[in-house]
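Worksheet: one structure, shown below.
Complex shown without one protein chain; remaining protein chains in place.
After this line comes subunit A, so read on.
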Amino acid sequence: MADSPPPVLALREVSKSFGAVRALREVSLSLIAGEALALAGENGAGKSTLVKILSGVHRPDAGRLLLDGEPVEFHGPADAQAAGVAVIYQEPTLFPDLTVAENIFMGRQPRGRLGRIDRRAMRAQAAALFTRLGVPLDPEQPARGLSIADQQLVEIAKALSRDARVLIMDEPTAALSGNEVTRLFGVARSLREQGCAVLFISHRLDEIFDLCQRVTTLRDGGHVADDRIADIIPDDLVRRMVGRELGALFPKQDAVPGEVALQVRRLTREGVFTDVSFEVRRGEIVALAGLVGAGRSEVARAVFGVDRWDAGSVQVGGRALRPGSPAASMALGLALVPEDRRQQGLVMELSIERNIALAGLAEVRHGPLISRAAERVRAADWAQRLQLRHRSLADAVDVLSGGNQQKVVLAKWLARQPSVLIVDEPTRGIDVATKAEVHRLLSELAVGGIAVLMISSELPEVLGMADRVLVMREGRLVAEIPRGTATEETVMAAATGIGGGGA
């Protein structure tokens, strides 16, 4: 690999452990100027740890970091940035109280006399970045209140403004819509052509094959393979990541719809969504599709009682729901697996068993006290049913990989034996193998008589799993498409309002 010139940044037999967990074992990797390298691997394979070593957040226990062929040590993120490394993290890292422009240039603001920050120049530079990205963001607006997609765009602008020699993108596309992904890739390509080395991480294989020239695969913290993208096909890559053959990704079983379990009539929340009516029957999986920002998650939150609604009604099993009361919704058999599992689905510091018991404390009680034994039994039962990969149920959930965290959230709700299960982006940021498991689980639940309402931004998932597809656009329900006629074209047409608007 050591032709001239040497890689801009390289890892040589790097290992890193956290306590007893060996996150990385003797991993080597080279980032070459003018080339995009994909890092593939399931959740928990060590990709994020590797990124944090390259960005100076973690220091390796063993092995070397080479910058232009010379050994180097990053003592913190500032060192990595000084060496020309820019990172777009999986989760946005913005300062909510500051403006978008300040977020982009924090620590590097253009300065005038006396070290005074030149706000006008900063605003102009931020506006120029957004023009280059082709997005209409206002540099002076506070970062608080930006949608996740917009936050991610700010992160991209931040990385872009650094004129980086190495650009690392850790699942930057999870929250972006197709247009934005296209633009991001355009920017990444032009940076690459200017001689920037790119490291790209994504669970969407088509993106890897679209953008990258080489791919390094990790499995369980170890290095598995280096391939030229031109030499392999997606199935090869999946096999390297998983280490075995996969079953079907969308194992949808046929189910006979039963009685109506969830009925939503003319639901309206001012400024958010308007006049939404639909029903979900037992045994059905109904997908709620639409663009990011169409109001899908907001409908789910209102139905579950997290947000209030201004008009309309919701019935579960024929009984009317009190607005704004999650406790009442839960008592009637409703369950919501939220979009953001770290913020809304889990208490990250608590153990697996405690998290699973949280939604059903009444059932693990002995008089006024919570019974640890009952908690453990409940958690062990569901951990086994969902094939949770964990060391001990007493571990904090934040040591689990994303896919296994999602299983904990599911277990928490399934343990309540709900009649209606609402899942919001159930497989976001989850690796292929776990994705298939979650899909199989949802299918089994529906066959078992649960009504499933699934919000998803991934079209293959919507088409593969749903008996019916509801499409929202700009806060309104604009189409209902049965499984038979649901295609990428019909759903997209309804979601964007272009070309006839669906069924």
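Convention: a residue touches a chain if its C-beta (ideal position, glycine included) is under 8 Å from a C-beta of that chain, and two chains touch if they have at least 3 such contacts; residues count from 1.
As a working rule, contacts and distances are computed from a predicted model.
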Next on the checklist: Since a chain is absent, check the UniProt entry for it and pick the matching name: "MaoC like domain-containing protein", "Protein-N(Pi)-phosphohistidine--sugar phosphotransferase", "Putative tricarboxylic transport membrane protein" or "Autoinducer 2 import system permease protein LsrC".
Outcome noted: "Autoinducer 2 import system permease protein LsrC"
Checklist entry - Which listed residue, A:A121, A:V447 or A:M492, touches the chain dropped from view? => result A:M492
Next on the checklist: So one chain is hidden, and I want to know which residue out of A:G290, A:G305, A:G403 or A:P418 touches that hidden chain in the complete assembly.
Outcome noted: A:G290
Checklist entry - Which one, A:A62, A:M106 or A:I233, makes contact with the chain that was left out? => result A:M106
Checklist outcome for this item: Given A:S30, A:Q81 or A:Q152, the residue that touches the chain left out of view is A:Q81
Checklist outcome for this item: Where subunit A meets the left-out chain, the residues are 55, 57, 76-78, 80-81, 87, 89, 93-99, 102, 106-107, 109, 111, 114-117, 127, 131, 134-138, 140-142, 144-145, 147, 173, 176-181, 204, 206, 271-272, 289-294, 457-460, 474-475, 491-492, 495-496, 498
